[in-house]
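Only one protein chain is missing; all other protein chains are in place.
Up next, chain A:
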Amino acid sequence: MKTTDELLRIKNLHTGFRIKDTYFDAVDNVSLSLRKNEILAIVGESGCGKSTLATSIIGLLDRNKTRIQGEILYKNKNLAEMTEEELNDVRGLDISMIFQDPLSALNPLMRIGDQIEESLIYHTKLTKEQRKERVLELLNQVGINNPERVARQFPHQLSGGMRQRVIIAIAISCKPQIIIADEPTTALDVTIQAQILDLLIDLQNETGAGIILITHDLGVVAEIADRVAVMYAGEIIEVAPVEELFSNPKHPYTRSLFNSIPQMSQENTRLNVIEGIVPSLTNLPREGCRFSSRISWIPEEAHEDNPTLHEISPGHFVRCTCWKHFHFKSDIGGSHHVYAD
């Protein structure tokens, strides 16, 4: 890839929440980049910091309670250091965001059309009539059949899928370079999920935007992502192109994530789950391999003292060296089926 294709580069990002006067990093030293036309998926268990990472990018966290350190470079400017006013020139125009819950993400007292029009007012020079026209065009573009009517409706009059389409219309209204979608389909039923994802891909093909897609659904990842970053306890523990990651997962955590996908074909109906839970923010191990406590059968020597991301093949990075010494039996699910190499 040419470097000119790079849209966003995140370097050593730390996002901490203040809890009793101490900041605890929910995103801990994350580095990532996003290219034009790329779909970068971020996966990981609940609470590992995916949403925090996403909202840090456009500075939507409460400044009084969070601390952002590091660089978020967009067009050679560091978003992490921008004021609210400066960020407002980027939000919605260059980078927009799609949120998880379409039922609560729209203002219940405002007409759909007005909610879409809002970003056009501040980011474009369109006249009022042109804006109205653009709103209808956008609604049409996201697959809403009767835009005139929907524009005059209130959110509660629309279904969840329709509302998510509206939210996408808002996100793409100024043709952003980057779209961050935080679990855009989690709240929707399966058939609608597929429609929404198709819509996102279609829109991307038109504009060439880069998409950061946060999801729990590894099936979706396999289908539409170009690259995948796996997060655990605030850190990225593995990044790779999608085929590479699925055919050759290295980190024990990545492997156990794959093992925990329910397999319809298997006789075994037991759901394979990763034992334990992500430690809470205040109890995160801050030293060594963070996953080590959940794979206690792996001897301590196997882990690095200060695990870093190693490039093991072009574009494939893994944190820690513990993966080298052990691997999972691939034929049986379950994280405890492990044996020494």
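Assume a contact is a pair of C-beta atoms (placed from the backbone, for glycine too) under 8 Å apart; a residue touches a chain by one contact, two chains touch by 3 or more; residues count from 1.
Just so we're on the same page, contacts and distances are computed from a predicted model.
A.B. asks: Name the absent chain by its UniProt protein name; which of "DRTGG domain-containing protein", "Peptide ABC transporter permease", "Gluconate 2-dehydrogenase subunit 3 family protein" or "FAD-binding PCMH-type domain-containing protein" is it?
C.D. replies: According to UniProt, the chain not displayed is called "Peptide ABC transporter permease".
A.B. asks: Give the residue, chosen from A:105, A:162 or A:289, that touches the chain omitted from the document.
C.D. replies: Considering all chains, including the one not shown, the answer is A:105.
A.B. asks: Please identify which residue in A:50, A:91 or A:255 touches the non-displayed chain.
C.D. replies: Spelled out, the listed residue whose C-beta touches the missing chain is A:91.
A.B. asks: One chain isn't shown here. Among A:15, A:66 or A:119, which residue touches it?
C.D. replies: Here the residue in touch with the unshown chain is A:119.
A.B. asks: For the chain left out of this view, which of A:27, A:40 or A:58 touches it?
C.D. replies: Going through A:27, A:40 or A:58 one by one, A:58 is the residue touching the chain not shown.
A.B. asks: On chain A, what residues meet the omitted chain?
C.D. replies: Spelled out for chain A, the touching residues are 55, 58, 60, 62, 64, 84-85, 87-93, 96-97, 99, 101, 104-110, 118-119, 121-123, 154, 156, 167, 170.
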